[in-house]
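What you see is the complex with one protein chain gone and the rest in place.
By letter and in written order, the chains are A and B; residue numbering begins at 1 in each of them.
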Amino acid sequence: MIVAERKPIDEILGFLSKHQKIMLLGCGGCVTVCLAGGEKEVGILGSELAMARAKEGRPLEVVQRTIERQCDFEYFEGIRHEVKDVDAILSLACGIGIQTVAEAFPDKVVWPGVNTKFLGVNQNVGVWAERCQACGQCVLDKTGGICPVARCSKSIFNGPCGGSQHGKCEVSADTDCAWALIHDRLTRLGQVDSMREILPVKDWSHSRDGGPRKLVREDLTLESGK
Amino acid sequence: MKAGSNLERMLEAGHFAVTGEIGPPKSWDGAVVQHHAKMMKGYCESYNLTDNQTAIVRLSSIAAGKLLLDAECEPNIQIVCRDRNRIAMQSDVLGAAALGIKNILALSGDHQKFGNHPYSKNVYDVDSIQLIQMLDGMRKGYFQSGEQMKGEPPKIYIGCAANPFADPFEFRVTRLEKKADAGADFCQTQCLLDMERFERWMELVRARGLHKRIKILAGITPLKSVKAAKYMRDYVAGMMVSDDIIQRLEKAEDIKAEGVQLAIEQIEYLKKMEGVAGVHIMAIAWEEIVPEIVKRAGLYPRPEV
Partner (left out) sequence: MSNGKDFQPKIVAFCCENSGWLAAEAAARLELGYPEKVELIKLPCSGKIDVLYFMKAMEKVDGVMILACQKENCKFLKGNERAKSRVLQTQRLLKEIGIEEDRVTIQYLAANMGNKFVEIVQNMYDKVRELGPNPGKVIK
């Protein structure tokens, strides 16, 4: 899932300083699962913002809504009539959702309420870790199901580098060395000899480096566009 | 001969080689580089010039290489994968060759987190093994893209690093093998402060016949203090310092003299070890000690090749 974290409260309050009535918009997708921007977080942040502004003697009306997903245009139809009446929308969705809100309501100010962190997994309650960098050309077949692009601090393809010790990365004792994990897993699978092969220079054009990406599947597109 | 550098000729002639290291300054004061070069001149075949070592901005390794050439010392420029993509790296290789630089050492590079610009973006377009492949391709006349180069290919003697003290231990020899497969001609190891581990690594290297495919120069660092030794042991990732070394320094009356003596004994020992082609002396911020170590280890004067 996409993992996000609420922005610092002062930053959010700064965004909203000139507004009297906003919509605080949650998303039922990834940010609900990672406890950053679902219905409950909307409720909590809504209270916090209202209290912070009440304390300043400048009340803020917070319309609290959470929709199925903010990354699909269809779900905005249900709130369109309410959006008319607010000064701005504070979106708690990931960067994708925030941009979709802005696109769906071109005349409305849209503020980001979260920092989108990474694509990751929930390891424990309150603990998430990065797993994928959406590089566009998966190499997990060669690396025992452990991604060196996202999980090696240097994204190298022929690790571990000389900074790997006791299974940890030179960057931090809290960070597992991805290549040590790959080595251990391939050893367990009886495939460690495959690490003798030099993985070739990566074609980064499939990643962000090739420019903004777009996927079109001719087999799925409809004439009407909808 | 691939590049005909002094270092290459010495190793190919089968002499026990000696290389040194110079860390360019955090300023544009090129005299610092030349001062260190002059201090060690005649005692080493070539001198490594670090590339923004520990991710701290320093005078560029290629520019420092040119300063060394002007001082009639042979440079061995390091290139890390952290700061440049394949376009910039290949451009730099051509530039270095145009200046007369013949030895290039490929490294991953320390992560920028601990340098003086921890908020920077890192590159790692290619990794160190892929960089070796790229250098090997260039000296054969091809850019990484496969496009053929115009005119004579650059002459490069390709170096790499090996760290017998990092983990997983069994993989460390495989990694060296991959570097040899990629086209590396010589390797310099992380500084050797645990002889027992190094010997175990060398046994595996010899078992695979790797010492016949790639020249191995063992890293030597004379220790100046017990504190430094303990710091390396405890806080530097991929370093090991054995207890006997620390105990020897602790017992010594003159720690610096003991550090030098230890380095000399290590070199004497390594001279007899099968598969070790030379030593790489890293006496950063203690360059003036290199001549004494080389002399007392019986490696001076350097053979003519």
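In this section, contacts are C-beta pairs under 8 Å (C-beta built on N, C-alpha and C of every residue); 3 or more make two chains touch, one makes a residue touch a chain.
It should be emphasised that the depicted structure is a prediction, and the values quoted were computed from it without experimental measurement.
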Neighbouring displayed chains - absent chain, whole complex: A
So which of A:1, A:33 or A:52 would be touching the chain we can't see? A:52
Chain A residues that touch the omitted chain in the full complex: 8-10, 40, 43-44, 47-48, 50-52, 54-55, 59
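Here is the rule we use: only the chains that are shown with their structure count from here on.
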Distance in whole angstrom between the CA centres of chain A and chain B is 41
Which positions of chain A touch chain B when the two form their complex? 153-172, 177, 180, 183-184, 195-196, 198, 200-202, 204
Any idea which chain B residues touch chain A in the complex? 81-82, 86, 108-111, 113, 122, 124-130, 133-134, 144, 161-163, 165-168, 171, 174-175, 177-178, 181-182, 190, 237-238
